[in-house]
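The complex appears here minus one protein chain, its other protein chains still in place.
For clarity, chains are labelled A and B in written order, and residue numbers in each chain start from 1.
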Amino acid sequence: MGGEQAGKTGAEDWLEIGGRRFRSRFILGSGKFSLEMTRAVLENAGAEMATLAVRRANVGGEENILDYMPPGITLLPNTSGARTAEEALRIARLAREIGCGDFVKIEVVRDTKYLLPDNYETARATEMAAREGFIALPYMYPDLSAARDMAQAGAAAIMPLGAPIGSNQGLLTREFIRILVEEIDLPIIVDAGIGRPSQACEAMEIGAAAVMANTAIATAGDAAVMACAFKSAIEAGRLAWLAGPGRVLERRAEAASPLTGFLR
Amino acid sequence: MLVNGQEKKLQTPATLMEFLRAEGYGPERVAVERNGAIVPRPDYDAVRLAEGDELEIVCFVGGG
Partner (left out) sequence: MTDSPLMAEVLAAARAADFASFTAADARAALERETLRPADLAALLSPAALSLLEDMARRARAATIKYFGNAVALFTPLYIANYCENECVYCGFNCRNKIRRGRLSPEEMAAEMENIASTGLKEILLLTGESRRQSGVDYIGAAVAMARRYFTVGVEIYPLDTAEYAYLHEQGADFVSVYQETYDPEIYAAVHRRGPKRAYAYRFQAQERALRGGMRGVAVGALLGLGDYRRDALAAGLHAFLLQKHYPHAEISFSVPRLRPYARDTLKEGRAVFGHPAGRGVGERELLQVMLAFRLFMPFAGITISTRERAGFRDHVLGLCATKISAGVTVGVGGRALAEKGDGQFEISDPRGVGAMRAAIRARGLQPVFRDHLYV
C-alpha cells in the first residue's frame, strides 16, 4: 500500500518478531489434531512457529506434543485458560520453565460463551510479561486504543481476531484490522476466525504481517492438503501487499467544471 | 500431598526429581509449581518433598 513496500521482493522479505526472523508468515495452532497429524500439517504449512497450550500433566509416560514438533520451529505457548492478567502471567512463567524460549501468546478470556478476549486484562498481562522479558504477543479484539496500550506495554506483535475463535467465519473485523495495520508499528497477526485460504489471503493483502489458523485446518476434510492451500494463499496475499494493489475505478460521475480555474 | 488437585500419599522421603521419575512424568517435558512457586529444573534434585506440599505439574498440549 505504499512506497515502502515497493521494490521488496520475496527474497528480502522477513517477518521479524522479538529479534527473530521468520520466512513463513503462517502460524499454526496445534489444537484439535492427532499428534501424528500435527507433524504432517506443520510440514505442509511450512510453518516456522506453532502455538501450544499449557495443561496439567497426566501421570505416566504418555506421548508429548514436543516430540512431534519439527526441529527448529519456534514455539508460541498461549495462556489459554487465564481469566486475569495474573493468571496469564503464571501460565507464561510455567511455559517458559518447560524450556522452549521466551515467546508467549497472551490470551485472557473472561467469557465462556463467545470466548472473546478481554482487552483490558490482556493489556495488563502484556505489560507484566514484557517486564519479565517475555516476547509477548497479545491476542485481542481489534480496538485501536487497546492496541496502542499493548504496543506501549511492550508487545512484540499484536494478534487481533478476524472472527470469534474457532468459528471459521472469516475476516469479519477487516476494516478494524486495516486501521491497526495503518496505525501500529508492530507486526499485526490475524488470529482466530479465519476459515478459508481466501480469507487468509485477504488478511495478507490488507497488510497483516502473518496469519494464524488452527480450526480451519483441523476441521478440513484433509488437514494436510488444507495446510498447503493456506500456505499458498498467505504467500499470494503477502506478495500482493508488497506489490501494492492496483486502483479500483470509481463508478460515479464527477463534476465537469474545473475546481482550479480560480488560480492566478 | 496435593498433586494436580489430587491427594497423594508420599510413601518414602523423596526429592522432586525422584518423585517425577517414579510417577512417570518426563522431567524434561514439564514445569513444576511447588506451593505456588515455580521450581527451576536444575533444583529438582535438591528439593525434598514434604508432607502437605502442593504440586502443580504442567506440560504442553496442542492448542491454538
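As a convention for this text, a residue touches a chain if its C-beta (ideal position, glycine included) is under 8 Å from a C-beta of that chain, and two chains touch if they have at least 3 such contacts.
Small disclaimer: the values here were computed from a predicted structure and weren't measured.
Among A:Gly19, A:Gly72 or A:Pro258, the one in contact with the hidden chain is A:Pro258. For subunit A, the residues in touch with the chain missing from this view are 1-4, 144, 148, 182-183, 244, 247, 254-255, 258-260, 262-264.
Assume only the chains that are shown with their structure count from here on.
On the side of subunit B, the complex with subunit A involves touching residues 4-5, 23-26, 28-33, 38, 40-41, 56-64.
The touching residues of subunit A, when paired with subunit B in their complex, are 29-33, 35, 38, 51-57, 59-61, 64-66, 75, 77-78, 80, 93-95, 97-100, 165-166, 192, 212, 214-215.
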